[in-house]
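Only one protein chain is missing from this complex, and each of the others stays in its spot.
Here is subunit A:
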Amino acid sequence: MTLEATIVCLDNSEWMRNGDFAPSRAEAQKDAVNLICASKTQSNPESAVSIMSMAGKKPEVLVTLTQELSKILSGAQELKVSGKIDFSTTMQIAQLALRHRQNNHQHPRIIAFVGSPLKETKEELIQLAKRLKKNGVAVDIINFGEVTENSDKLEAFINDVNNNDESHLLTVPPGPHILSDIILQSPIVESGSGQFGSEFINADTDPDLAMALKLSLEEEKQRQERERKAREEANGGPTTNAGTTTTAPTESNMDVNFEDDPELAEALALSLATDKMDVQPSTNTDSQPPQQPPTDDTSSEAFKDQDFLNSTLNSLPGVDPNRIKNALENLSKKDEDKDKDNEKK
C-alpha cells in the first residue's frame, strides 16, 4: 500500500536471445514486467510506473511515469533486442526522470533487470549506488542469466544503495523455473518501501481510510488462519467422513455463519438432503455449491482433491469459497456430533 513512483529498466541486449529461461530470456522478462507493473498499480492506485530500455543505441524511456496499466504494458511489448546495456547511464536517466515526477509524495524506486554482463567496474557501481542512496532512491535488481559474472558487482551495488532494507537483489540462476514465479515470492513484489508509505497514508490522507484498510487486512488474515486450522482438523478428523471436507444434513440450530448467509444455508441444506437419500457420505463429497451439477462416481475422486476443488470453486462466478468453507466447517463439526449420537444409539 505504498505510494511509489517506479521505473522498470529492461535489458534488451543481444544476451536476451539466450534460451536458458524458457522460451527466451526476453520473453521471461516480459512476463515478469507485466507482473511487477500490475502489482505496483494495484497495491496503490496513485502509484506511477515507467518503463525504460537499457540497451539499444542508447537507454531510452519508453513509457513516462503513468498510473494507467494499459499504457505501461503496451509500451513494454514493443521492446526490440539489440546492443549492450549501459547500466550507469540508465540509472542516471532514471534518477532524472524520478526527480521530475509530478507527485513529489511518491517514493522513488528503480527496478532493473540485468541479464547481460556489466561493463562498469565495482568502484563505479559503488559511486553510483552512493549517489542514488543520497537522493533517497530505492533500487531493486533482478540478476538473471549472467549470474556468475555479475553477482559480485551487483551485491556491492545493492549493499551501498540499501537504506533501511528497501533495496533488494534477487539472483535467479538459469534453470527450469519460471522467472515470474520467483519474483512473485520475492520481497520485490510483496512490499515496496513499507513503513514510509503506510505512515504517509495515515498522516496525509484520511486516517479513517487507513484504519478501515488495516482492519479489513487483519480480518482477512484471521479468516485465513481459521480456514487453515479447520482444514488441518478435517484432514486428521474421523474416518467416517472421507475426503477433505464432507457434510451431513442439518436441520438444527442456525449458527453465526448461517445468520450471515441464509441463502447459502438453505441451498446447502437442500442439496444435502437429497444426497442423504442415496450413497454414504464416504464416496460422495457434497461440498460443492448448489449451482454445480450432481457428482457421479468418476468425478467424485477428483472432487476429493482439495486443490482441484479450490480451483473449481474459485473459477465459478458468484461463488465465494471463504463463505462456503466457513459454512462447511460448522457443518462438519455438527456432523461429528451427530455421528457420535447415532453410534450411541
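Here is the rule we use: contacts are C-beta pairs under 8 Å (C-beta built on N, C-alpha and C of every residue); 3 or more make two chains touch, one makes a residue touch a chain; residues count from 1.
Please note the rule applied: contacts and distances are computed from a predicted model.
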| item | value |
| --- | --- |
| Absent chain [UniProt protein name; select from "Protein transport protein SEC23", "PITH domain-containing protein", "Transcription and mRNA export factor ENY2" or "Pyruvate dehydrogenase E1 component subunit beta"] | "PITH domain-containing protein" |
| Sole contact to the chain not displayed, among A:Arg17, A:Lys58, A:Lys130 or A:Lys229 | A:Lys130 |
| Omitted-chain contact residue, chosen from A:Ser74, A:Thr89, A:Thr121 or A:Asn164 | A:Asn164 |
| Of A:Gln29, A:Gln95, A:Ser167 or A:Asn326, the one touching the omitted chain in the full complex | A:Gln95 |
| Positions on subunit A where the hidden chain makes contact | 95-96, 99-100, 104, 130-131, 133-136, 163-164, 195-196, 199-200, 202-204 |
